[in-house]
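A single protein chain has been omitted; all remaining protein chains appear in their positions.
Letters A, B, C, D and E mark the chains in the order given here, with residues in each chain numbered from 1 onward.
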């Protein structure tokens, strides 16, 4: 009774030893090129999760029966991205070393690089499955190679040709799209191809969700809203399938920037996607 | 000319004696579990209805040719739900006693119980048709049996097994979903089944619309936005069919909480659904 | 280096002499009947366009390769609409006289009349293709014949029967819908018919987009949100087809009222539609 | 019981015959030069007045004991200002003809001209007491002589030199300030001089309050917020004195534009100023 | 490292045994008569406190050197106020029983009654020092005696005549003000009298701060903003004096309703007042 206040994502206070998934927040957004604020994502996903049930009628599972621990937010300093990436890498590595799944709540998308670094060491044949509105394949952004607009290019340098699967993409500059043709597996505009990618069943997979893959009507609270995205149910079903079918060894849900959406529907969508992913990871 | 200001929903000032439908607001939201504010729904539906035409091109009817009186808001005290329910029951009963259709603008969903009590006395074989994101079938919520999360359970205690039809449902705890399997007719996620329920033609029907059945992108202004709902046109068509085909003896449109949507699109959606329902009730 | 600050829509600073399209803003909204604010549309489309790429993966074209000059906003006085219409007419005429395409960013829809006046003088067999939620065919609005609710009626007085094509319409009073049956070519609710209107290939076409043709979930930032509109991709594809297939001699994108949408998704949608139209005009 | 909904400002439903003050709304804002939206002022002052007590502890009076009728809003068409001014003039004249005080809720400040026209006919030695951030003394604004930026110049043409008293002014162009030196009695920045103007006791006075005289921190919801204004209590005390001491034959409270203030504090300030003025008029 | 996330008010994680003050949140607002939402106060005070320093330059003290434990929020059910009051009473009593100071973060003001009940049992000669815009002395509100508008009347029934000190009051109905004259010590409009009330040094004092005592410009985020309040520094200084000088045996800070203030300044003011009170309690 007389303890400091505890606040975790919906029911995610399973003891570490027995946990399968370890949630953590990564509040950093200093390289965001258009509208910053994704640093506030993890905290509000946690606090607003009380508006959500633990039970999913979609797949008839309940979060109270899952083994997830939410350990809170990393303390990341703003400014140069390198230290933030190192902190994420170290934390993800420590979780993976215990054979648990690190599940990061962003924060800006560049942080995915930290997690990929950690998991690639553990799983050298790692594949990356990216759902996103943007290619994120720039060589650099105004000279900064660690910008959120470059994260997948940096990941490609690690995992190599043919190991990045990109879905939902509908924006990027011309060189990025040309780069993708040669080096990644990119299917633009929809998530349909996910249902054909059986290859991904044979590799450990890092699943990264930039929530701006959703249509801005569903998810206005993000740094760079890109009209023409997918509906909530399309993303939800894709996440269920990916988490059930593939060998997910790490994942993240990024780019909720709640101050741009006073209605809270973006946060509600983020919370529900996280719940459905956590449940499916326990299937 | 020199009279106190009158404000009604769009053209709904038909004399009571000859009215077919009587609109009234029920500004109460004290048991709302997540985000309160539905008390402001009726007033803003009325004032923003000026942005809407009286004519519907969907069904080629005009509200100026209908017989509706908007009598304003009940004065409900906040806090304990019992007195508010009693007030709604008494008012709905008085309208029904004149063989007119009571049409309530909410306010939180729990108030539907008041109307059901009144109408079940008038129509003992009453069926309830519910469009909603949430089952609302809890036995109690933190000990409160009259919470908005329990309203359909309380209605079931009145109308009994097989008389509650639930559509669009996509949230609830596990016991609620199990309860529904045995006691109500629940079809989740979509409204499609409405087009197969011919049984409902043989009973007097109370139609209750929790507007959160709509997707949060369409209707962000509500207490508990639940991603993955139906589009505006899907709800509009369902309401037209239900109001034209069934013997509607009472109805309500609930859970607009306008302060969560500064854009006003939620209010616009609520107003238009109300207009389409009023028109179809006169078909 | 030491020059006054320049701000144009995304890369649209092509020299006038060689330009194909001339963009200009028309910040006026004094006859708006419900919620004013469209005057702020042009400025914010320009400043927020930095969040958009110049490259379109939809049609593999890049704005940096197009010939567009953004000349900024007209200075329009608020109040009576006549002077604003005259100013728009004069400016559009001056652009058309140089055999360039005037592309107006609104501002309220009534201003389209100014552009139509100018272009009808240049192209006497002009057709008007209108995408809109509202018919805009009133004879007058509370006595004002130049209201934004009357703009298409005024245009019809210029271009005559059978030369106004209306798509996406879902609102208007009864007389407007009856007028349309006799005098315009109106297909309500969707944009599907665009793909059947080959006749439009044989006339010079003025294309006018009232962005409220979009569903309010996609485009909440407008004066009169009308639920039940089209999705972003449906509008985008229609615009691409229209701009590629028809002989567009003038066009406009109207009725963004940004203060009603703090999330910025309406502005993002407007910017992207403008980009796709500009690109397709160069196909 | 079964009557159309009535909504008036706080308890202001006194029978016309016996009323001392007649409230009415004037929802028009078409000449607003910066941010429109004052049209929504009267309606929200009315609906939000429920958050206010009828009793004033400042002067120990209660609105329930006053004789005020709120007759609702005029129907004003948007666009050209002339018809709106005529409608205000006619309505104010009709009230004044019954020896009652017209009290207008704006709406933009230009409408004051309509009321002054009406009252000057009734009271040829009329003085005008203006509290405002802006001089409003322009000859014209972009060619429009009836703009809200010109209203006091137009009033001066009616009441003549030395009959306009201006307080709280802190903005205007240079020619306006020079005009004021010769033709009006202007004391800038504060309201202090009100306590010295005993001359005003010998004339019938029209009191016009542009609420932007308040500091933007107190009253952010207005078209042209001008930093450096007075506090709420300073304005409240000035209004109490003016309404108690002078022979007020007409008055108005203008320029609440509620969409620019989601917190509602501007509306709360407007409501309370109106209450205090109504009470003091009955002293 | 691998523990569930902890979140407390700024540095308030002192072990219970040695704590002097125990903070807890009381998220309940069901009887709020105008705008609900104070339930979200405690959570956001906690999460936004990171924007504040632990050090106060005003009194040269640092929160890291104080003995405060933040134990999180009570779980209160919405609807009828009685159970919420009981829960607060029980919790406050348990803290007081350990000779620690209970410090409640509201939530609506009615909850203060629960704490007063608990502390009056412990300290029969308890005085109440209330800073508030509203008298809160109604006998009942629409029949509800436990409404937030009645809280001080209920407290008076416990502590009796002459033991309630009211400051900053500027609203109430006439009977409330008359009641105050006979039964409480009420000084309206300012906090100045605090500096004269030496009597309060001789009694144990419960200090209750309804943050709407602040001017709405400083604190817009509250249910019933009442123009004409005190500045931040005036409240801050008063709190420092009261907490240093008097024998405070319990206290609360109530009525932050954050959804009405997107700028966050209300939350910032609440956090800083709480910090200054906590520091002064350790002087």
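As a working rule, a contact is a pair of C-beta atoms (placed from the backbone, for glycine too) under 8 Å apart; a residue touches a chain by one contact, two chains touch by 3 or more.
Only a predicted model underlies this, so the values are computations on that prediction, with no experimental measurement involved.
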Displayed partners of the chain not shown (whole complex): A, C, D, E
Selected from A:32, A:130, A:208 or A:266 as touching the chain missing from the view: A:32
Per the touch definition above, residue among E:86, E:233, E:247 or E:283 touching the missing chain: E:233
Residue ranges of subunit E at the interface with the undisplayed chain: 50-55, 57-58, 62, 215, 217-218, 232-233, 236, 262-265, 268-269, 272
Touch residues of subunit D, complete complex, unshown partner: 34-35, 169-174, 177, 188, 215-218, 220-221, 224-228, 260-262
Subunit C residues that touch the omitted chain in the full complex: 1-8, 12-13, 16, 22, 43, 46-47, 69-73, 262
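One rule holds in what follows: only the chains that are shown with their structure count from here on.
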Common touching chains of subunit D and subunit A: B, C, E
Mean-CA-position distance for subunit B and subunit A (Å): 38
Inter-centroid spacing, subunit E versus subunit C (mean Cα positions, whole Å): 55
Shared-contact residues (touching 2 or more other chains) in subunit C: 35, 215, 217-218, 260, 262
Every chain pair meeting the contact rule: A-B, A-C, A-E, B-C, B-D, B-E, C-D, D-E
